[in-house]
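Here the complex is missing a single protein chain, while all its other protein chains stay put.
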Amino acid sequence: MENNNKVTLKINGIQVTVPAGSTILEAAKIAGINIPTLCHHPDLETSGVCRVCVVEVNKGRPLQAACVYKVAEDMEVETATPVVREARRLNLELILSRHPQDCLSCVRNQKCELQDLAESFHIEEISFPIKGKAYEKDDSNPSVVRDQEKCILCRRCIEACIQLQGVEALGVANRGADSTVGPFFNKPLQDVVCTFCGQCIHACPVGAIYEKDDTARFWEAVAAPNKHVVVQTAPAIRVGLAEEMGMGVGSLATGKMVTALRRLGVDRVFDTDFTADLTIIEEGSELVERVTGGGTLPMITSCSPGWIKFCEHYYPDLLDHLSTCKSPQQMFGALAKTYYAEKSGINPKDIFVVSIMPCTAKKFEATRPEMHDSGHQDVDVVLTTRELGRMLREVGVQFAELPEEEFDKPLGISTGAGAIFGATGGVMEAALRTAYVLVTGQELEEINLYDCRGLTGVKEAVVPVGDLEVKIAIAHGLANARKLMDMVRKGEADYHFIEIMACPGGCIGGGGQPVPTTMASRDKRIAAIYREDERMVLRKSHENEAVKALYDEFLGKPLGEKSHHLLHTKYIPREL
Amino acid sequence: MELVELTIDGQEVRVEKGTTVLDAARSIGISIPTLCHYHGIDAIGACRLCLVDTGGRNLAASCVTVAEDGMEVKTNTPKVREARRTVLELILSAHPDDCLKCVRNRNCELQTLAENMGIREFTYEGEKPQFKQDDDNPAVIRDSEKCILCRRCVAVCQDVQTTRILFPQNRGFDTVVAPDRLAPLGETACIFCGQCINVCPVGAIVEKSYIADVWAALSDPEKHVVVQTAPATRISLGEEMGMIPGSIVTGQMVTALRRLGFDRIFDTNFAADLTIMEEGSELIHRINNDGPLPLITSCSPGWIKFCEHHYHDLLKNLSTCKSPQQMFGALAKTYYAEKMGIDPADIVVVSVMPCTAKKFEMMRPEMDDSDFQDVDYVLTTRELGRMLREAGIDFSALPVEDYDEPLGISTGAGEIFGATGGVMEAALRTAYELLTGEELPGLDFQAVRGLEGIKEAEVKVGDLTLRVAVAHSLGKSRQLLEKVRSGEKEYHFIEIMTCPGGCIGGGGQPIPTTDEIRKKRLAAVYTEDKNMPLRKSHDNPGVQKLYEEFLKKPLSDRSHRLLHTSYRERGKFE
Amino acid sequence: MEFYRNHILVCTGEPCVLKGALEVESILLTELQKQGLENEIRVIRTGCLGPCNVAPVLVVYPEGIYYSGVKPGDVQEIVAEHLVKGRPVTRLVGTDVEKRVDVVYQVPQILTGQERVVLRNCGIINPDEIVEYIGRGGYEALGKALIHLKPEEVIEEVKSSGLRGRGGAAFPTGLKWSFTASGEEKYLICNADEGEPGTFKDRLILEGDPHAVLEGMAIAGYAVGAEHGFIYIRGEYTLSIERVQRAIDQARKLGLLGKNIFDSGFSFDVEIRVGAGAYICGEELALIESIEGKRGEPRYKPPYPGQTGLWGKPTVVNNVETLANVPHIIEQGAEWYKSIGTPGSPGTKVFTLTGNIKNEGLIEVPMGITLREIIYQLGGGIPDGHSFKMAQTGGTAGGCLPPEMLDVPMDYDELAKVGSALGSGALLIMDDRHCIVDLLKCFMRFFNHESCGKCTPCREGTPRLLELIEKIMDGTAVKADLDLMAKLAENMEISSLCGLGQSSPKPVLTLLEYYQHEFLAHIEDKKCPAGVCKKLQVKGVV
Partner (left out) sequence: MVTKVVEKFRTMKTPLLSILKELQKDQGYLTEEVLKEVAKELGLSPARVYGVATFYSLFSVTPKGKYIIRVCESAPCYINGTMNILEMLQDELKVDVGETTLDGLFTLELTSCLGVCGVAPAIMVNEEVYGNLDREKLSHLLSRCRGM
């Protein structure tokens, strides 16, 4: 029976009714039939190029790609006839025959969609000689490595770069069997417009794009007797690491993470949430100053280094709108080698600052020449969630069984406001919790600002703060950021404050997070972030005692001279 | 319990004396990598992956180093990490780079180790050993090129099964694990139990696959393809498909098979019930006619071959009953063919078995009493899993369907054939009732259940005290049989299963198969038994009808022709 | 209109130009001037006249005398003898030329009794003069359609004519038009990206009778409700681009393109888009991508262009020859059209004959004519005493037919039955000197060069096929390689994303089927029967 929104069809003889407009792939899922895919990605519009998902429609030829072919009333689909299986297998063999046979030394070993497919197709022989093409690896930048030899031309990275990030640093070049995926003139990513956000890594089904591995530098520092290794963990790590270690998506594991890091041999386990709270104080003060002093508005957040680089490339004329605050990671680095060094009596050159970040762009950020305000490189090495997971697996830490321990003091003390930095809208929500007090002198009653939350691409709200109606906007994913920035450029954005995060979902969906990261897993991680917020005794940055002590003992006041020197920065226009 | 106290990576830990450093570390959440180590079977410290720093001059293999009082162990120092990495890279350098077409892809300990240890390049590129694959038998394929010389298979073959086929040969870089004089398995006394497959960490020993033949039969419009599923497959297929061990998936398995295109989904449990009728009658017959006793079960083809090689004197004690798989095959191509009016030449019988030896059994020349090869192809649980994955069947989402009639009707007694002691229990349920006219008190016969290697019991059946024994794994069976041989023990009835745990621990079952997992599968078998409306073989209406329509009575002429067989003497090292 | 006593047609098709037609023309004009005949005799440039093998060609009307192989030095004699004295220069009127022109351009009465349709004006009018087109009834069909017919009626007429797409896919044109989704903005695209090797019919139509195509486009635009037409011409066709641009300019000037044509309220204009060297852009969705300024990679279907085409709007894409048929159908009616050809494939078809055949060139014949008739009657047979070995129909993506199939009727359905296709109308004839495997390598190199690289089977499969063919030619192949080749080709056919990948295996499959012995000779005897494969020849000697 047909109605407007439903379609009834038969898949392998099983009758199934699905929403009109579904693909065969989606309909089959409902019928309990898996159709293998490779170029298809649940969050991206893809175009049926790999031909691994071919099925027979109405006994017809040619076979059709289930991932893009739409269902129709009374359609008859066969997904496992000999012809279909043979076609899929041969297509997979064609892909395998140009792929390096080096699973055992591949970064995606056991997390590889191609490897999974080879298993589920029960490949025992590859009909064609193994014949890849030789390409040079691009590891010229601090964040992302591209290994074209492994590329299977599924184009998911390109689609992620376009659809999620609006950048299109990658494209297809050449034709036919010579086709390659790469940047303009196949240059190193360093030399083209790339924000190093790492979303392409999540899109890649194989090991053709991955983060630059800096674990060796960590091990070296830990083993060096004269090094005092301090580690900071970004808000999103506590909801990503457990997943990386094989626990459920959205598992919250703050205490286990601290224990695990101690077991790796670091001297102090601190928290980026501490500097997130500090950021709120500085950035909140900056906002109040701009609003009251006639500064450039809307002011835009500056914690996401991918976003910063994006802005420097595409909106060099709007750099004034960026908050001058460094990101929490960099504030931490600068303080670790000044405030903490002083306080603990350690020579800052012996302090080795390690960041655990959900982010590949943070690796780039740490190497920016501006980030030396302590007199040293403020952050020495940035490791992604995945790299930390890798180290824990290497030394056999049974993560799920670990006891829970506390962060060290003082740079490990934080509030719920710091924690929600990890989710899109979190910085905004945290800032509003504090700005309200700064402006009105009163505490906000309802501190859960639901308007800021969720996976809608661009969120807007008007928040009354005293007499002022504060207009805010939030974007995550650079494609969404572009929408807001074009409005700002045209003068159509009458917001006071905009939060922009480079990655969809915010840092919990960062390019350094566990693979796979999809909208579905982002959703679960965001929920975990808010659980963490709820769990905290203090949930407003200005209530953080350690931050207060920092101002009392060291910085003086927000936006003070020392703050400006250590916690604020400037931006450089970059060419397109 | 005497305890020792030591520190591992700065943490204090107290463990029972005699505990290895490896286990002590595991108790505090430190999982030291291992490869040759296999709990309860193999601890020889050969692979050197589990090295730790115990303060001595050299690093120690934690799997064979016993924790001592005051010991200070470090599992994570640059030296330890480097040493382990070097060891792994050396192993990898001699291993083929063919994960993508390896049968153990995604279920390989070496692959997992490479990932866990973050191997990114090979420091050692060199000569890789070259060997010919041994696929000269119907059941097991050995690929020495993939062998990493961990010797787990040697341990299982020597110690657990005492078949003593596999052994390290040659030395140094030329070392190879193989039968004596590097003979093909088909020319040895190998019983094809496949336990070596289950312990192999990599893809060096695998079952011979009949998947392609089955796909071909399924897509041949001329063929009527029927499938039978062994008792142990319904409690392990879910596990193979990613569910937790012990998941019962009987109905989903039936649905899945139907979706693959089988024309009829039948059940080996039907033939198991039938076996009880025949074997029970045989037991009674032998008791009433002075033997030969003990009667020994004959459903496990690995055991049969073992007996043929090593216990010629006991061949007369073996029940003449074919295994349920072969009874099924013979009936499918006679009784069922007749009933359906299908030319038996067009019937293809596929078995889904937890067992690799069944592949050998189906090829035995004795097994063509229907005038055709009674069973055409045997698939292991793993092979069926592979077919389902390839066909994209979302197993966990499948609805539950029923077996086809008539050969799909069964009782709980048939189901417990999958567990060690199950045949005995099923036989007792029926024999007791046949002899006494009363139901066995408490159908659950606990004395023969569980993972104890040799189990004994006495059952009062009327005037008779029936002495029975159950053994599983051939090592244990050997112990039991030696006692019978020497006259130290006397029984009426003995059940022997080749594989530890019975069929649920067969060589065709999901990898890994450990004792912990065997226990879960056993529990599932008994749950399934409990859930059946009928739990005694003689209550099976399908079996009753079969006798009525076709066989007439147990041990009839037709039964003898189709359901019974004979055995042969084989050389000890054949 | 002035009266001329003679018209001289100078063929300026590419082959003639290459062989000096323009030089001949300029000497001709000078000579006429010298004789004071410039007002009595008119020299007209025409599109291809057909007999390209004897280029350059002149035709003198009203006598209808064909001069072939005219060299600059011959012109003076032609003017002096023929035009002044009325005595044709028999030395230059090769008899075979006359015969050839007959069979090529006038569809033999014995076969149909029909006139040629699409090529009606080619070689007869000056394509650069719109008045000559109009003089032969041009744009009347457009007038008829705009003034007397509703768009639905135009579609109905074309539907009932049974016209099928002449680009290769043979989809019924009227049906395609009727499937076009409704929408404010729609587009009509004329596919002139004629890349199929051995095919040059569209080029010659565009160069010889560009207005026929423009008129067809305007009618089609009217029928489907599109006001913007694009004609996508491959970049290599410089002359076509020039001529079509000139034709568009002239039509605009006369109001035959542009706003409110014939006061009907219907507006239609045409823009040329030029390709840049990609065979795949002949595929309609790749072509659309290319117009959109992208890589010419096909999109998956559905949605078809009729729903979502150029810039997301409903779009109809028709081949040059298809559109050139349309004015005739509108003018003379569907019944007339159906009387030509076969019931399943009505109308005529333009074929391009190439390879080892006496009369290479262009012919227009009714559908259903047999291969034998084309080769031995129209084509003059195989030259130099060699024998026929193979014909490939439909271009490089077509099937290859052995001598046993010479009597297969040339229409869409009959050819499909034998694993081939009518395709673009290319007919490649090969004689016994050539090696099947060697030729297959040539085909596969083409597809390897032209695969867009988007989908797996075509991108990865084509080079693999090429490798296997090379193995056969090297003598290193085994019999199992033939099975693999067939398996791979079949897979490409059923699982590729677009028509290219689905049809490129056709030659492989048909050659494997019809010439298996020749492949086996290479593999088992290590011999190349035609003596072409060099590596095998050497071994053969030993």
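By letter and in written order, the chains are A, B and C; residue numbering begins at 1 in each of them.
To be clear about the criterion, contacts are C-beta pairs under 8 Å (C-beta built on N, C-alpha and C of every residue); 3 or more make two chains touch, one makes a residue touch a chain.
In this text, all values refer to a predicted model and were calculated from it rather than measured experimentally.
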Where the missing chain makes contact, among the chains that are shown: A, C
Of C:H7, C:R372, C:R445 or C:K471, the one touching the omitted chain in the full complex: C:R445
Hidden-chain contact residue, picked from the options A:G32, A:P62, A:P183 or A:G240: A:P183
Interface residues of chain A (partner: the chain not displayed): 167-175, 182-185, 192-193, 576
Residues of chain C (touch criterion as defined above) contacting the omitted chain: 14-15, 18-19, 52-53, 55, 194-200, 203, 234-238, 271, 273-279, 290-297, 311, 352, 354-356, 360-362, 392, 396, 428, 430, 434, 439, 442-443, 445-446, 449-450, 452
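Here is the rule we go by: only the chains that are shown with their structure count from here on.
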Inter-chain centre distance, chain B versus chain C - centres from mean C-alpha coordinates, in Å: 68
Centre-to-centre distance between chain C and chain A (centres being mean Cα positions), rounded to whole Å: 54
Intercentroid distance (Cα basis), chain B paired with chain A, Å: 46
Residues of chain A touching chain C in the complex: 47-52, 54, 61-63, 65, 68-70, 83, 86-88, 90-91, 94-95, 97-98, 127-129, 153, 172, 174-179
Residue ranges of chain C in contact with chain A within the complex: 278, 295, 299-300, 302, 448-457, 459-464, 467, 484, 487-488, 491, 493-497, 502
For the chain B and chain A complex, residues of the former touching the latter: 9, 25-26, 29-33, 75-78, 81, 92, 95, 97-101, 103, 105-107, 110-112, 114-122, 209, 211, 215, 219, 259-260, 386-387, 389-394, 397-399
